[in-house]
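As you look at this complex, bear in mind that one protein chain is not there, while each of the others sits in place.
To keep things simple, chains are lettered A, B and C as they appear, and every chain counts its residues starting from 1.
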Amino acid sequence: MQFFYSGITSGSIYALVAIGFNIIYNTTGIINFAQGEFVMLGGMFIYSMLYMMNIPFVLAFPVALFGAFVLGVIFERVFIRYVKVKSELNLITITIAGSIILRGLAMVIWGRDTLLVESFVPSKAINVYKGTITTDSLVVIGISLVISFLLTFFFKKTKYGKAFRACYEDKIAASVCGINVKAVVMFSFGIAAFLGAIAGVVVSPITYVTYSDGIMTGLKGFSAAVMGGLGSFWGGIFGGILLGVSESFFASVFPSGYKDAMAFLIILFILFFRPQGLFGRKKATRV
Amino acid sequence: MKMLKVKSLFVNYGAVEALKNISLHIKEKEFVALIGSNGAGKTSLLNAIMGIVKPKDGEVIFNDKNITGFPPERKVKEKIALVLEGRRVFANMTVLENIEVGAFTSDNKNFIKRLKFIYDIFPVLKERSWQPAGMLSGGEQQMLAIARALISEPKLLLMDEPSMGLAPLVIKDVYEKLLILKETGLTIFLVEQNAAAALKYADRGYVLENGKIVLQGKSKELLEDNEIKRAYLGKEYKEKWER
Amino acid sequence: MLRLNNVSVNFGGVKALTDVTFDVPAHKITALIGPNGAGKTTLFNSITGFIPHFTGEIHFHNVKLNGKLPHEIFHIGISRTFQNLNLINELTLRENMFLGVIGKEKPPIFKSFFRLNKGYWKNVEQRIDDMLYLTGIKKWENSKPGSVPYGVLKNLEMARALISNPKILLLDEPAAGLNSKEKENLAELIGMLNTKGHTILMVEHDMSFVSTLSDYVVCLNFGKLIARGTFDEIRNSPDVIKAYLGDEDA
Partner (left out) sequence: MRKLNLSFIIFNLITLFFISRYIENEYYLSLIIYIIFNAINASCFNILLGYAGIISLGQAAFFGLGAYTSGILSATYGINPYATIIIGIIITAIVAFIIGYPSLKLHGHYLAMATLGFGMIVYICFNEMDFITAGPSGLTGIPNISFFGIEIGSEYKFFIFLSVFYMIFITLMEFFDKSFISYKLRFIHESENASSSYGINVAKVKLTTFVVIACVTSINGSLFAFYSNFISPVSFSFKYSIELVVMAVFGGLGSITGGSIGAAILTFIPEVFAEIEDYEMVIYGGILAITILFFDGGIAKQFKRLVEKYVKIK
């Protein structure tokens, strides 16, 4: 059972990242290769505020998230909006460029060392059914749950959430309903960065923060999104949990060094055999 | 009073000329139809008026205000609404949510009142308000698309092929709803391939052929004009091109 | 020549084509008409292998096309054009012509790579020249697609489809986007091809164009075949008039 608990913890993180991928994918059709960097930046922000500026956590947490949100918006304004030839290849490359820049800046600012972040709650292990779970993990799982519900509320109940969903379904129809699609695209980058940063903050006491964390997290979040079917909100969550659990299961069977390789093997198999995701239905394509 | 004026509008897609020197006008509370066959440029015209495509040249004037080049969301604020070709309702959202999205720009105070007004005209939408829009029939989706446009309280309603893919009885139903709306003071401009239906209900008509307006006049007169058949089913230039 | 037998296509529950049956006779021009969404492009895609899951049968000279891939169908002798032109902007018109040759003939890779078969390529160049003259675009041969009129590009697409010497040519809206002068030129070209014995099946909206050229017309509406015959028969068919002009009872 132990691998199940640690799987859920990392799975919640992947789920948050996957939702970020999906939000951007739904509004723009772009896979944002820089999504993982926002997770890393979330961790960096919280580290700086807690230990370099000595801001209490209650304040630092929202400020870090807000910072990531603004950065996400800037990211869209700088990199995405002005791409002249909006071919898929160009959009892929520009987000790769963005991710390298963010990672490089993080390295310049915070250095190459791993930064330690202390637990936000008193750290202890709790015995549960056939295993233990740490309070840090509980925070991760709890916050992910809360975020999922808040997002669901946003998308289902609020006017702006509905505008987002309208844009997902049909941009032109949304624009003739009076929705500024460009703004929605911009904010979707903001929200995705915001979600990434949440993941980055809550996971920082467990994995600590290094400037190069982003690639791995990003890729796994993407795998989670693909597993659940790209663009699907709940698919992302399921995919994330599934990936986390199967990954820690593999880690308990194979040498732990191969853990990440297993994650990628899973992506490859899904991409090859069910690119529409485990739960998605195949779309009829027209020539 | 002329509500909408289109002055020598040109639209190009790359090297293709879709519209060539289109001028037309719509008076307040009028019901005008622009008819033409497939590929004549009808949708391009509406898209250019609404701002979905940028015209190459020409002007669109609405209530004496030059609105050429405004993006669609600003046109909505100017009280123009467009019902897109093929309806394009948000299939995974409920009927009510679709209408709510349509009300994105308007303030919340009037919403309930407007909703009641819309439900009175389209009672079927009230019955189905919790269903996903994708589950509706074609005719119901068309009603929903109209409702979604109406909730923003437009003064001018633009419609792109309301009859597309619908059975004759349903088409009749849709047009009768439009007549009711016209009674309430709405100005309607629609483009339509189904000339017979459109001209039966409209006050005035234009005929578009190959991106140019070739004919205009009172609907009744147009209906009787043999030229229309020609615009749809081809000229007799067999002699001219005889091989 | 090309025979469709009870062809039906389903897109996730939506019937795009229902039991379409007709023949395309050899050495004639057949036009496929119908309002938007009638299923014309779907029909084209079924013939050319882009929709493999149709039911019914499509035969070409007694070869069954069901389940064949697009490039296999091309090798059987069916060539098609697309509505969008698919030309390569960095290459000249002449170079774009090569694309019609290399798929058909599979030039020997090693020899061509090291230019050991000059004779073969000289022959190809000669055929390209002929085709450019035939379609009247020889003088544009060294221009790039971005800098010539749209009509020229349409002719180029025709030339490219023709150079493989297909047994039947499928044209998807050849006149779309052309001005009337260009349409006349294109009609002349297609007419000339027909007198040379080419078989043509075309989807077209422009009825003047169809009336001038076609020997037979097949009309689709809502995925069903509603009429076939000569243009004059079609034009006076009540079903067709209803499909185009709409129902006056509405």
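Definition applied: a contact is a pair of C-beta atoms (placed from the backbone, for glycine too) under 8 Å apart; a residue touches a chain by one contact, two chains touch by 3 or more.
All figures in this text were calculated on a predicted structure; none of them were measured in a lab.
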| item | value |
| --- | --- |
| Displayed chains contacting the withheld chain | A, C |
| Option from A:Thr93, A:Ser123 or A:Thr152 whose C-beta touches the chain left out | A:Thr93 |
| Hidden partner chain, touching residue among A:Val63, A:Val83, A:Leu115 or A:Leu138 | A:Val83 |
| Which of C:Pro25, C:Pro107 or C:Gly229 contacts the chain that the document leaves out | C:Pro107 |
| Candidates C:Ser164, C:Thr199 or C:Ser214 - the one touching the absent chain | C:Ser164 |
| Where the unshown chain meets chain C, residue by residue | 48-50, 69-71, 73-75, 79-80, 82, 84, 86-88, 90-91, 95, 98-104, 107, 109, 112-115, 121, 125, 160-161, 164 |
| Residues of chain A (touch criterion as defined above) contacting the omitted chain | 30-31, 78-79, 82-85, 88-90, 92-94, 96-105, 107-108, 215, 219, 222-223, 226, 255, 257-258, 260-261, 264-265, 267-268, 271-273, 275, 287 |
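As a working rule, only the chains that are shown with their structure count from here on.
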| item | value |
| --- | --- |
| Centrality ranking, top chain (CA atoms only) | B |
| Chain pair that, of all pairs, has the most C-beta pairs in contact | B-C |
| Chain A-chain C separation of Cα centroids, rounded to whole Å | 47 |
| Euclidean distance of C-alpha centroids - chain A vs chain B, Å | 42 |
| Geometric centre distance via CA averages, chain C-chain B, whole Å | 33 |
| Chain A, residues touching no fewer than two other chains | none |
| Chain C residues within the chain B interface of the complex | 35-37, 149-150, 153, 173, 176-177, 179-180, 184, 187-188, 191-192, 195, 205-212, 222, 231, 235, 240-241, 244-250 |
| Interfacial residue positions of chain B with respect to chain C in the complex | 13-17, 37-39, 161, 163-165, 168-169, 171-172, 175, 192-198, 200, 210, 228-229, 232-238, 241, 243 |
| Chain B contact footprint on chain A (complex, rising order) | 159, 162-163, 165-166, 169-170, 172-181 |
